[in-house]
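First the structure, then my questions, so here it is.
The other protein chains are all here in position, but one chain of the complex has been omitted.
== chain A ==
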Amino acid sequence: MAKKNEITESSLENLTFEQALKELQNIVDKLETGQVTLEEAIEMYERGIKLSKYCLHKLTQAELRIKKIIKDESQGFTLIDFDDFNNKI
């Protein structure tokens, strides 16, 4: 069980916002069908808390980041802050 928790927690970090939201939706769908045991429901509940928190965290913590992409000679790309914007506004 400990192991399982570790896996879910680490995988949460790797989820995109969209994937987390989709999983949340899936939990709702599964719970709505009623075809889950109490244990499963509680696991989903716990997962639901984590997913909701994760989504809200992503939504509320993040500030808009603005980067400018620069291509160098070797076809590599570098991102730099788009400062021009702040200077010009």
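Going forward, a contact is a pair of C-beta atoms (placed from the backbone, for glycine too) under 8 Å apart; a residue touches a chain by one contact, two chains touch by 3 or more; residues count from 1.
What we mean here is this: contacts and distances are computed from a predicted model.
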item: Hidden subunit of the complex - UniProt protein name among "Chemotaxis protein CheC", "Exodeoxyribonuclease 7 large subunit", "Probable chemoreceptor glutamine deamidase CheD" or "Septum site-determining protein MinD"; value: "Exodeoxyribonuclease 7 large subunit"
item: Interface with the undisplayed chain - residues on chain A; value: 1-2, 4, 16-18, 21, 24-25, 27-28, 31-32, 36, 38-39, 41-42, 44-46, 48-49, 52-53, 55-56, 58-69, 71, 75, 77, 79, 82, 84-85, 88-89
